[in-house]
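Below is one structure, written out as structure tokens; the observations come after it.
Every protein chain of the complex appears in place save one, which is left out.
Now for chain A:
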Amino acid sequence: MKFIVSSSSLLKQLASINGVITTNPVVPILENFLFEIEEGKLTVTASDLQTSMITEIEVESKENGNIAVPAKILLETLKNLPEQPVTFSIDEDTYSVEISSDNGRYKLAGENATDFPKVPTVSDDFSVDMSTEVLSSAINNTIFATSNDELRPAMTGVYMNLTDTNTTFVSTDGHRLIRYRRVDVASENGNAIIIPRKALNLLKSTLPSENTNVSVEFNVSNAFFRFNNIRMICRLIDERFPDYENVIPVDNTNTMFIDRSELLSSLKRIAIYANKTTHQVRLKITGSELQISAEDLDFANEANERLSCEHDGEDIEIGFNAKFLIEMLNNVDSDKVELRLSEPNKAGLLIPTDKSDNEDILMLVMPVMLNNYV
């Protein structure tokens, strides 16, 4: 079997799905790309069993055939070749692959394509369409707050709940929680799934910057994403997502409005002086002044800044992990944010004040106890 393809277009396609491949896969064949040629079309699959990505590219070829090609060597080769058509010649008996270019010939040992694990297909599925813009902002807004705790698998992914009026994406690591809601995506039949973080990270890096449609199909065990010429299939997290609505306080009446970038840059400076394990910063709101301070007594470091804000409520002093606040503020593009608090030991809410009509963002963060609070 033989086919000819442009080195740079093939590289581009391979690079977009290469992220799936792990360095030490469960079965060694998963270090390969699966090449399948049919009617002049090359379908490439990369998989780690949990997640698979598939892309397609037109090639010049007279025959049909399959082969598994070592991913790392192939990618390195293509990266270092100047743009040109390259010819792949595959010996279907020995699975050897020969690549010839203007520069020379490269021979590598492929593997039998039939050994490559079968990618699941989604049947009896539920489908919904959304734009790449919606999907990528949903991912960007939630993924950073997912948990790494493998003992609580439900929290290692992002929960997506479709209803007839909106779609809600939720992530939490137990210390903070993000609820990102879109009213421009809805489905008459409600349904909810938990998408693993790895799949979302791959989507995040592969979704094209130009706005296009993503078709999402899923059943209880797998989800299927399709955009442009790329498909991704991932196994879903089959767990019950925590009852997140119950932990979102509704009576946080101590509110403060503040310039987002001022708060963010202040926190970045103050955080340098915070204790390195707790990252605790102290927010003290008195009248219309926010005082941010931190100290690390082990090194006799301390820092203190004052910002002005609009504040409605009792004076309050509350501690937070600066890293959490910084991460949250970094993921918001509103000019101003609102902080809704109640008590120094109760959840605080961070809400961007300007947002698009179609979205609703709520960020919850649990405090770090200040010890002068009794």
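Just so we're on the same page, a contact is a pair of C-beta atoms (placed from the backbone, for glycine too) under 8 Å apart; a residue touches a chain by one contact, two chains touch by 3 or more; residues count from 1.
Throughout what follows, contacts and distances are computed from a predicted model.
Participant: From the list "Exodeoxyribonuclease 7 large subunit", "DNA polymerase IV", "Amino acid ABC transporter permease" or "Radical SAM core domain-containing protein", give the UniProt name belonging to the chain omitted from this structure.
Facilitator: "DNA polymerase IV"
Participant: Which of A:2, A:41 or A:152 sits in contact with the chain that's absent?
Facilitator: Spelled out, the listed residue whose C-beta touches the missing chain is A:152.
Participant: Of A:108, A:186 or A:370, which residue touches the hidden chain?
Facilitator: Once the missing chain is taken into account, the touching residue is A:370.
Participant: Check each of A:177, A:207 or A:350 against the chain that is not shown and name the one that touches it.
Facilitator: Only one listed residue reaches the unshown chain, and that is A:177.
Participant: Under the stated touch rule, tell me which residues of chain A contact the chain that is not displayed.
Facilitator: The list for chain A reads 151-153, 172, 174-175, 177, 239, 242-244, 247, 275, 278, 280, 295-298, 319, 321, 345, 347, 364, 366-372, 374.
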